[in-house]
Every structure is written in C-alpha cells, then in structure tokens.
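What you see is the complex with one protein chain gone and the rest in place.
For clarity, chains are labelled A and B in written order, and residue numbers in each chain start from 1.
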Amino acid sequence: MTTAIEVVSGITLAYFLLVNAIYLGFTATAWRRLLAHQREAKTLPLDEVLSSPLTPGVSVLVPAYNEAAGIVVSVRSLLDLRYPRHEVVVVNDGSTDDTLQRLIDAFELEPVRKALRQDVACAPVKQVYGSRRYPNLWVVDKENGGGKADAINGCLVAASHEYVCAIDADAVLEPDALLQVARPILDDPEVVVATGGIVRVINGCVLRDGRVVEVGLPKSNLAAVQVLEYFRAFLVGRVGWSSVNALLIISGAFGLFRRSLVEEIGGWDQEMIGEDIELVVRMHRRMHELDQPYRIEFVPDPVCWTEVPETLRVLSRQRRRWQRGLGQTLWVHKKLILNPRFGTLGLVAVPYFLFFEFLSPIIELLGPPFVIVAFLLGRLSFTFFVAFLVVAVLLGFLLSIAALALEEINFRRHQRSRELARLVLLAAFENVGYRQINAFWRFVAYFDLMRGRSGWGDMQKKGLGVPSV
Amino acid sequence: MSARCSAVAEPMLHVLAWVAIALAVANVLGVATLIYQRVRIRRRDTRRDELEAHVTPLALALLDGKEPGELDAGAQLALVDVLSRYSRLVRGAPREHIAAYFAGSAAYQRALHDLSARKRWRRTAAAFTLGDMAVPAATPELRRALHDRDREVRAAAARSLGKLQDVDAVEELTEALASATVPRLVAARALLEIGEPALVELLALLDRPDAAVRATASELVGLLGSARDAPLLIEHLSDPSAAVREQAAIALGRLGAGAATSALISALDDRVGFVRAAAAGALGAIGDATAKPVLLEVARSDSFEAAHAAAYAVLALDPEAAARSAGSVHLDEIADVARVRG
Partner (left out) sequence: MTDEAVKILVCDDDPDLRALVEYRFKTAGYEVLGAGDGKTAFELAVEHRPALAVLDLMMPGLNGIEVTRQLRADSRTERIPVILLTSRTLEADVTSAFEAGADDYVTKPFSPQELLHRVRALLGRR
C-alpha cells in the first residue's frame, strides 16, 4: 500500500518537475530568440517588401458559417491588409443566417462561373461570386460539409495564389500581419513551407472599423487568465518548438501555407476535430517522407486577435474539443511517436504532446489531491510534500511571470500598469485553480473520445490547440 | 519512504527549503523586473519622443541643405534615427544632403567600425543603417559584408548596397542571389534598385549551370530589361529546366516582346503544365491577337493551370469577344468576369 502511494506520488512529482523543466528550457530559448527578433525587427524593411514585384501572392481563406454579424467588417479589413498581392476567398458554408446576402450587398457581388480545382474534396459548391469593385474578392457559396475543414477546402479550390492563409472569419488581423507572417517564407521560399503567427485575446479591446485600436484586459477573470495562458503558450511554447523545427501547432485562426503542398497532401481533413493541428503534422510528415530540407516557423509579431470564452460552459466545450482534436491527431499519426525517422518531431515533439499534453490530465487531476491526502494521512514525508509544492506551484508561478516578462519586454501591448498588476495576480490563479479546471475538462474529453463523439459543440472558435500547461 | 529515508530526508528538506525560498525570491524579483522594465521603457520612450520632437525640424531643414549646428549626444542619436527614416522615403537632393551630413558624423564612423563587431546584431544593424546614411564611400565595406558569416548581416549589406545603387556590387550581388547566400527577395530587390547597370551581369548569369540561377536571372531580366533582351530569353524557352522555361516565359511577357510570340505559342506545347501556363500568361501580356486561336484551344483542353492562364490571356487580348466565349469552365469564368468587370 505504501509502495503504491510512493509510486503515484513519485510519478506526480516527476511529472511536474519534468514539465516545468521543459518550460524553463523553452523560456530561456524564447528569451534569446525574442531578443534577437526584436533587433531584427529594426532591420526589417517591410515597406520595401511591399513594393517588390517578386513578393509571392497570398490567398486569404475565410471559412464563414453564420457570421452575418461581423463578416462584412471582417472581409473589408482583410481586403485592406497591407500586402502587395493578395486575394480574399470567403466561403459561405451553408449558413442559416443572411451571411451571404450581407456580403452580396456590401461588396456588389455578382455570380461568376469560376473554375474550381478538383484535387481537394469538399461539399458541393452552389455558386461563386465576384465583384467589380473588389476584383480580388471571391465568395464561394456552398453546402455545409459538416466542419471547418470542409469549409476551408472550399476556399482552397477557388484560390489562385502560391500561398494560402487560413484564418477564422471572426479573427481580426492587424494591417501588417500578412507581411510579417510571410517574412520567413520571403527570406527563404524554397525551405519554409508554413508559418504561424501569434493569437491574442480580443475580449476587452476596443475595435473600430474592424481594427483593434486600444488593447485592454477583459473584465471577466476567466477570460483574463486566458490572456496569460496564451502568452505562455505562444511566446514561450511556440517560439520554443519553432526553434527546433518541431512546431506542431499553427493556430487555425492564423496560418500561412504553401498551397501546392497543402493540395498535395489532400487539404484539410474533414474527419478531424483538430484539423489545424492535423494538417501541420501531416505537412511535417510529408516533408520528412520527401526527405527534403524544410522549416515550419512561428513568427511572434504578426497579430491575430480572437475572442476567447468568457463563461465556464463555453470554455469547457472548447477545451474538451481541443483535447479530442489532439487525441485524434495523435492517434491518426501514431506512427510518428518515438520514431527516429522523423527526427526531433518523432522523438521529442510528438511524444511531448502525447505525454505532457494529451495524457497530462490524468496526473494533473489525480496527482495533487493524492499527494495532499497522502501527506495529511502521514504517509508522505514533509520533505516530499515541500518538494512537490515547490515544483508544482512556485516554479509554475515563476514560469507564468517569465512569460509575462517576455511579453512586457518585447511587445508591451498592455499599456496600463493596472492591467499588468492584474495579470501578475492572475498568475497565481492560473497555477492553482485554472489549470486544474482545465485538466478536469480535458479528462472528461477522454470519455468523449471513447464514446466516439466528434463534431462541433460550439461552432465559432476553432482549435488553437493551446497547451494547457 | 518516510521511515526508510528519514536519514536523507533532513538534509534534503534543508535543500528544498532553500530552493523554495530561492524560487519565491525569484518570483518576487520577476515581478519587480516587470515593474522596473515598464517604468524604464516608458521613461525611455518619453525621452525619445521629446528628443525626436526637438530634432525633427532640424532634420527637415537638413533635407534642404541647412546644417543643424551643435547638438548634444542624445539629440545627435535622435537625429540619426530620424534622418535614417527619412532617408528611406526620399531620393534625389534630400538624400544627398543626408549623405553629406552623415559623411562627417561620428555615427557613420561607428557604423563602419561596427561592420566588424563581434556580435551579429551589431554588424547587422550597422550594415542596415549604412544604407540609410546614404554615404557612397561605405560601399567597399558593405561589399565585404556581403561575405559575412551570418545570413542576416549579408542580407542587410545587400539591402544597403541596393539603396546606395552601387553598380560595382552587381557582380557580387548576383553571385549571392545565385548561391542563395542572401535571401532571394533582398538580393533581387537590391539588383532592381541598381537597375539597368545590373542587366549585363544578369544576362551573363543566364548561362550558368545551376538552374535556380538561370531562373532567377530570367525573372530579373524581365523586370529590368527591354525588348532587345528578348532573343536570349527566347533561347531559354527550350532550357532543360522547367523552372527556367517558366521564368523565361514570364519575363518575355513582362518585356512585352512581340518577337517572342511564335516561340511562346510553341511553348504552349511544353510537357510541363506550369510552363504552358506561363507561356499563356505571357501571350496575354504581349497582346498579339494571332495567339488567340491557340489560346482558346488550350483553355478548352489543357490541365487546370494552363487552361486557366490561357483563358485569362484571351480575356486580356480581346475582352469583348471573351464575354461571349464558351467551351470550358475557364472560358465560362472569363465570360462572367468580363461581364462583371464591365
């Protein structure tokens, strides 16, 4: 009996130690990388790229389902992105509201028999629309195929540029976002096949004409703690993975891909809940199979703003869905796990996501209460208990503060000191409370998976696959 | 465990207690750093804004040739910043005045010196800023920096050589482009800024064994050259590499070389789809109506990319007739596009 307690406690301690150590490593990497990036940014001649006739074109893909409220503003701001050659391809994915009509009215759309590619599957297209005034806008009206993947594929078949940028219909991109996220590709077009940008929380920000003009923290603490979570996930996590070319997650809200590669691997997978993660994993896999040098990079400046859940109910659905998506992707690509043929991806990244992301709820949820109870029952030494507290709480808190420091030093989006103070306090809540709630929902997701449940709990937000550590 | 390891538990506990204290302290320090950084940066930004407001009128006057007079170190740095930004926006006499100012300044000397600094970011910043300082005498040093061991430094040097329109750098820039030692867009842009003097070197590159080199050279010839450069490009429509054939076709379209029409029509039979597409696009750009029948055929029967390009070429050649065309999905598309665009 004692041995069982020891084993479980030991595993719990080891888990927290490992996970925090890894994040410590990532934080150190991110620190260096971001500093270097900041310096680079001063020598980034964005305007000069803007005027170059050699800058490759980008098709911005916008899958829209029941987005009548904000679609016109969103599309307008996408058309105004600062980029030399781009088009916007919107898919009206069988909306039941007047999304399509609003687009038709706002952009003077007329039916056009546009030729569509056949190499990627999607639900039947009813009609394509073009605009006289906005020749680089296309709207594809199609039947709902049951998910975002099908919708984006619908955009893909109508896209004509060399690169495609998949975004969420309600995400807000900053004017230079496309230029910035394309930069690694512009620097090295033969090698870089995909890039992703940072996603920030729009709740609490002030918008005007579809652009964020003032950054603020959301009133709801639940949403505010997600701001902190996203800092850690993006500034630390993704910068880290990107630096070893094992970036598994490019947010579905904002990712840039080489179109030919996406088409070659069949586009987004309709069966997948986490279609954004799965596409990137499949891209990695294909490039490894082709044995060609390649990179998938994360760019920390270009910003995509997106809304996060403010209630426990919606947040729980979102996190359960992400966990299901992650599990499904890992299952489908289980061949990669600990497979040396896939280098860092197979030996480090995928196993990490399996053990420290997907399977973590088991330990995160059961471990700490177990340790506490065992200690209270006198079964566990004080030493051990202190060690556990140190590693799980203090170290975790330090990592949150470090992520906040990274944000503050490099980007300083949150101008008000009051907000910074609030974020520091929330760091405590994030480690004790928020993390455990998340672990609970992700645990519940195991049962969802076992019951074979898939599909869309809440449609609008799509899986960012944000690590919950 | 508790009983067995009590001998180790005591010292371990001490160690842990210290670690815990250290972490707690680290946390407090972290928060303190946050506050400190916030205050420091804010103060720095305010100071910088003040300085800039002060030197901006001087900078503007300098563009007209008026010397700013004595400035303290802080103001000088601000002036350098502002002038660098202005330098990117202007050409002609104002840029010459900027160059004249910088040539005698300490900032310029420092930048030259920093080209051999140990830290990469310093060399990069120096290489970059020399382009903004517009001093022509910096070009030999910048050319040397094209061979720096770090890609970023080379990129910054290439960009600055373009800004300085250094004709003597053309050969090295095209070499850098060819061997991909400098990011493609940066090197290409620098060559474009240098303009026609780069053309001779680029034409010579069309004979290189490396296909990627020939392809990029073709692309740039299309952007810099004129119709008289067409014959060499026409030759490369039969290059062994598909990428080169594609770029040669695109370039011919850009040059508007009417003499290339028959060669491009032959290229519509190329065995590679994107080459056929490029040939079609070029025919549309050149505007020779004799290509229309062949293009219609391609638009009816070829693979997606080629047929699509051919259809749009027909649209470019004859918008009115395009509005009535039919026979394939692509021709349907251009018929509707012609109608919608009016």
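Descriptive notes on the structure:
The definition used in the following text is that contacts are C-beta pairs under 8 Å (C-beta built on N, C-alpha and C of every residue); 3 or more make two chains touch, one makes a residue touch a chain.
Owing to the predicted nature of the structure, the values given are computational and were not obtained by experimental measurement.
The chain not shown here is touched by just one of A:S51, A:Q101 or A:Q415, and that residue is A:S51.
Checked against the full complex, the one of A:P175, A:P293 or A:P369 touching the unshown chain is A:P175.
In the complete assembly, the contact with the undisplayed chain comes from B:L89, out of B:A73, B:L89 or B:A326.
Where chain B meets the omitted chain, the residues involved are 56, 60, 63-64, 82, 85-86, 88-95. Although one chain is not drawn, its touching partners on chain A can still be listed: residues 47-48, 50-51, 53, 77, 80, 82, 84-85, 175, 209, 211.
Here is the rule we use: only the chains that are shown with their structure count from here on.
If you average the CA atoms of chain A and of chain B, the two centres end up 28 Å from each other.
Taken together, the chain B residues at the contact with chain A in this complex read 1-2, 5-6, 9-10, 12-13, 16-17, 19-20, 23-24, 26-27, 30-31, 33-35, 37-38, 41, 88, 121, 124-125, 128, 152, 155-156, 159, 180, 183-186, 188-189, 192, 219, 223, 304, 307-308, 311, 328-330, 332-333, 335-337, 339-342. Listing the residues of chain A that touch chain B in their complex gives 2, 6, 36, 39-40, 42-43, 45, 47-49, 52-55, 110-118, 130-132, 135, 160, 186-190, 378-384, 386-387, 389-390, 394-395, 397-398, 401-402, 404-405, 408-409, 412, 417, 420, 424.
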